[in-house]
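Every protein chain of the complex appears in place save one, which is left out.
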Amino acid sequence: MNSLLATALPFVTEGPSEVSSVTNDASWFLENAWIIPLLPAVSFLLILFFGKRMPKKGAEFGIAAVGIAFVLAVLTGFSWLDHRDNFDGPLAESPSVTADDGHHDDDADHSDDVDHSDEADHSDEEALGVAVIDQDGTSSSDTVVLTVEAEGEGGGEHAYVAVQKSTQWLQSGGIEFNAGILVDGLSVMMLFVVTLISLLVHIYSTDYVSGDRRYTHYFAFLSLFTASMLFFVLSDNILQMIVGWELVGVCSFALIGHWWEEKPNSDAALKAFLTNRVGDVGLLVGMITLFFAAGGGQTFDTLAINNAINQGTVGHTALVVAAAALMAAVMSKSGQFILHTWLPDAMAGPTPVSALIHAATMVVAGIYMVARLYPVFFEGMQIGGSSINLLSTVGAITLVFAGLLAFVQTDIKKVLAYSTVSQLGYMAMALGVGAWTAAVFHLFTHAFFKANLFLGSGSVAHAVHSFDMKKSMGGMKKFMPRTYITFIIGSIALAGLPPLAGFWSKDEILVGTGGWGLFGGTGGNGAYTFHLLMGMVGAALTAAYMTRCIYLTFHGEYRGNDAHDDDHAHADDDDAHAHHGDPHESGPRILWPLYILSGFSILVGFLNLPKGLTGVPDSWQLRFEHFIEPAGASYFPAIAHGAPSWSLAIVSTAIALAGIGGAYWYYFVKVDGLAKQTGQHLTELPNGFVTTNKLARTGHKVLVEKYYLDHLYTGVIAGFTKGPLARATYWVNQNIIDGFINTTGETAVKVGRGVYDKIDQGVIEGVVNGSGKVSDATGEELRHINTGKVQNYAAILFAGAAVLAGAFIIALAL
Amino acid sequence: METLDTNNWLLTALVFAPLAGALLMALIPEKEEDAQKQWAIFTSLVTLGLGVGLLFTFDYDQAGKLQNFVDMDWIEVIGAGYTMGVDGMSLPLIALTVLVMPLVFIYSWNHIPSPGNPKAFLMLMLILETGMIGTFVAQDLILFFVFFEVVLLPMFFMIAVWGGEDRRYASLKFFLYTLFGSALMLLSFLALFFLTTDPATGEHTFNMLVLSESAGDGIVRSTQLIIFGGMFVGFGVKVPMFPFHTWLPDAHTQAPTQGSVILAAVLLKLGTYGFIRIAIPMLPEAAEAWAPWIGLLAVIGIIYGALGCLAQTDMKRLIAFSSVAHMGFVMLGISTLTDFGINAAIFGLVAHGLITGMLFFVAGSVKDRYHTLDIGRLGGMLVQAPKLGWILGFTAMASLGLPGLAGFWGEFPAILSAYNPAAGLPEETFRGYMVVAAVGTVLAAGYLLWLLQRTAMGEPSEEFANDPEITDVSTIEWIAWTPFLVLIVVLGIAPGIIFEVTDPAVVESLKGCLETGCEAARTAAEAAGG
Partner (left out) sequence: MLLNQFLLLAAALFCIGVYGVLVRKNAILVLMSVELILNAVNINLVAFGSLTDDVGGEVFALFTIAVAAAEVGIGLAIVLLMYRNRRSIDLSEADLMKG
């Protein structure tokens, strides 16, 4: 019973008292980071059960929980900075531990060995260069600190030591499933991003969705999402990652479909969930393959798997399969071409949700997963080899193709959604070319400026009650100057102009491609010239579509008053007084999150100034890389870093400026000029090349139809599965299988009837009836004796007695 | 094998308490319906109490051994014994049964299906309970068979009398299908009986312990295959496995709500339980030969069931078809013949019982309110009966295998185990099955969400928009449903509760020659002998 309880309550045996000698080094915050996801989870339950009875309808629980979680995340972050710089791994002095002593050959044996998994794990960990600092014999909880050799060249450098703490979750078939946290730079960074943006979104939402039909539900799911996302980023094993991955998916489903009364919204929610499920097939297959190939069929532990791969003990085929399968998951979750189509549709959800889930956090789960399991991709996709690989190529294609789609959108959120897809393409590409830090850094900066842009678009939509830039916006600059400023800041950051955040991270990605044949390479993991070009094209596209978006939204004349044909603004149709008068600036609960995010959009880029940047002290350079990248850690592949290049920075900035210039010329000069000239409300040139040039028209059509992918998925694949295929299966069921059964049944009935008629009724009944008839006839004859007269009976009686007496006498005589 | 025979009266009490209750129910006058319902609830609660007693007295450290063991002579002429025992494999299923039944009775408080006559209805369900618990505790093949068949009649009458429009067809199909399987199963049992001797007494035996111990020793391989085939059909019909599943949608659709819930929650478990308790331990070599085919049918079932679901227009029928898919996952886990896979299967059984049972409850309540289950006519349930709608959504999520809820732990480990089946099974084939099963999860999400969207989301249709009968979840329903909902979450978060119990028993049941593969074991034995 005891063990039953322990399993039921995973944390019951755990407490600060168990934290042993390492507490001085790995601080309380690092070891107890599991509290951070727990807070919003508790808040979810509180809102669910008590939310409706609270004065603020449950929002206060969410804000309080996420607020505390944010504070804890910040403190964890500081602890990490301290830990990274001051923690001497207990094994840092003994280099032998990291040596590959080939224990992994034993794995096959272990997998058969049901009863000794403990031992097997143990030896695995030793073999992998993991120091088990404290492992109490009772084993439901152990604190493990992983350490690695110090960075090669810098003698004074401290080792990169991840903090891991896990407890047994369940055990089945000799396999132990753990639940635990893994705290290192990457997860600390994600904790910060998720809690900060979640907090801002919570605050923003109290205004934005106030008076909503399901205000309390909304906050409940925000809390649940935050908890799931934090759970996901903290997980120390891939099983837990799967759990978190699916949970964020379902929260996304619930929030996209928040206004499920309208069918398009529930359709979008379904599409999101189902597309992600398709990717999840890859996730399951990939993770299972890793579990057996790299975890030896014994452990899901992320670090153990990474270690095993780094030591080269895992078969290449298995890695290729795992990487390819996981790629499908990345494509669906992180919206990579061709599984990206759900993401723009997901904009059906409330705008703060789009900012939190579909821009800043959940959609980067795929990127995060690749970053977390980087050795799998590094080896499986042979990233170090400069060859074209799936990850980088899909990323590059996504980057450009999604950027193009952003040009034909009229819905401001869809522009941002395609922009998100495109930026996610950047990240995937960066990971694919081996620029790990650049990808993670871009994830970091993108979260802020994209959240900023989404919330800004929400602010505008809140004022005009629509997301349609062409019909309901225009000239918003004069109504909403503050939103305008923050939106401009976000756009510049996104477009990658120096010195805002996007510039630095994008530049690093371009550096990471390492293929600047013209000016001499920048080094790195190989020359990915194609990807560099795609990155450049993407930069131009980004800058251009954001310029278009800004023009259509904020400049020109306000078009909201001339077309009242309510394209019903799904966001705020609760306000009955929708279009009365001019729109006005949003309130402080909407503006302050925008200010804060704008601040971050400006500043966070400086966290990772390139090495050797003139005029910047050394200690300010590559801070992000220093704290986040597990360079030299045994669970991280040896990646090379490209050298920063002025030429690259200048060219990419020039290209972005060219993009802006082109769009500016078209919209601000030509369109605006023509509009002023004619006094009409124009959003494009009436005789532009799209209308005149056949090729351009075709291209435009393809873009408007989103490369026909939706037709393929919804119409062809889903339609075929749901329609003909399902019906055919059911037809088979009813007519073939069931037909067989029914025919059998009917035949049996027919045979039975034959038997009944011929044999039963003919032969057997004949015999039976015959005997009946004989008795009948006998009875008919005999009934005449029965006169009913007592004396007759008496006479017969006496006669009988006399006969018997006679017989008796005769018998005696004989 | 060692057994623990403390409390050897407990199982007898547990099995026969509902039956006694049913007999006493006969004394309650026809008119006193409340008294009948109270009595039924009371009886099932007593059974639940005995079940809880079993849970508390069970020695979890020795979950691999049969506990509360009873072994007495029963029909000496044929060597059948009154043998009962509980180990970790049957414990979760017994717990599920004794828990579900009171809830079904509570739900019956104001949901007696037409044509009424609660007395007979409740009596049948009590008899059913005896049969179900008996099947899970029997350790003698004849006893097992008797209980297995005891279940059949009450269910037949429940469908045939209290069922929907097509009840006669459905009930007859259910009855004949299952009986057909049972006949083959009985033949297999008899074959086992005549081909095995108890080493202790030198006589033929039906004792399951002895039979598992001998594990088909001394039976020619080809004969083993045939015997296993008989059991395969017998149990496969009950599971139900593709292509023996077609009785299920009809039975489910036509059965009254209570019948559907019991069918889904417990009855479907009997067949699978037979596989892991009887077929595999007693004939491991044949199991090994059959496993790839079972796996194949399992994955066909997964995809096929899901596609069948997509074609449905009736909510109840859709849920019924989803059982075919879910049982596919369970059978996939079993077909790997690994302890991991079979643990997953048992978990899957319990999870499916809770989740699908709950779905049928919801369907029943929808039918009560809307008087139709036509998906095309429903809609906007979240508006009119928000709690009911959310429960449907929650259960649908659980059913599609969302982590954190019970369904996941039946599904994911089954897929996982297929990567690495037992030694001696074709690895590549099973990896193929793994991928197909994973694809099945997409389809599962498809039909469940589609159902959710069509019934719960959107605005209510005009037909029902102002229907005063459409009310939210009632108190009785809350009482009956809350344990289901809570357990779905609890088992999702702490699946160890079940894995911990089943694991030792499953390891014990697989100890035949499956660890190394049967061919290998036989070769080794021959080498050692020769």
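For reference, chains read A and B in written order, and residue numbers begin at 1 within each chain.
Quick note on the criterion: a residue touches a chain if its C-beta (ideal position, glycine included) is under 8 Å from a C-beta of that chain, and two chains touch if they have at least 3 such contacts.
Quick caveat: nothing in here was measured; it's all calculated off a predicted structure.
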{"item": "Neighbouring shown chains of the undisplayed chain, as defined at the top", "value": "A"}
{"item": "Selected residue (touches chain absent from view) among A:His584, A:Lys694 or A:Arg783", "value": "A:Arg783"}
{"item": "Residues of subunit A in contact with the chain not shown", "value": "783-791, 794-795, 798"}
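Keep this in mind: only the chains that are shown with their structure count from here on.
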{"item": "Averaged-CA centre spacing for the pair subunit B and subunit A, given as whole angstrom", "value": "33"}
{"item": "Contact footprint of subunit B on subunit A as seen in their complex", "value": "1, 3-4, 7-10, 111-112, 114, 169-175, 242-243, 246-247, 250, 253, 257, 260-263, 266-267, 270, 273-274, 277-278, 280-281, 284-285, 288-289, 291-292, 297, 718, 721-722, 725-727, 729-730, 733, 737-738, 741, 745"}
{"item": "Complex contacts: residues of subunit B adjacent to subunit A", "value": "56, 60, 173, 176-177, 243, 246-247, 304, 307-312, 338-341, 343-344, 380, 382-383, 397, 402-404, 408, 412-413, 415-417, 419-420, 423, 434-435, 438-439, 441-443, 445-446, 449-450, 453, 456-459, 490, 494-497, 499-503, 506-507, 515"}
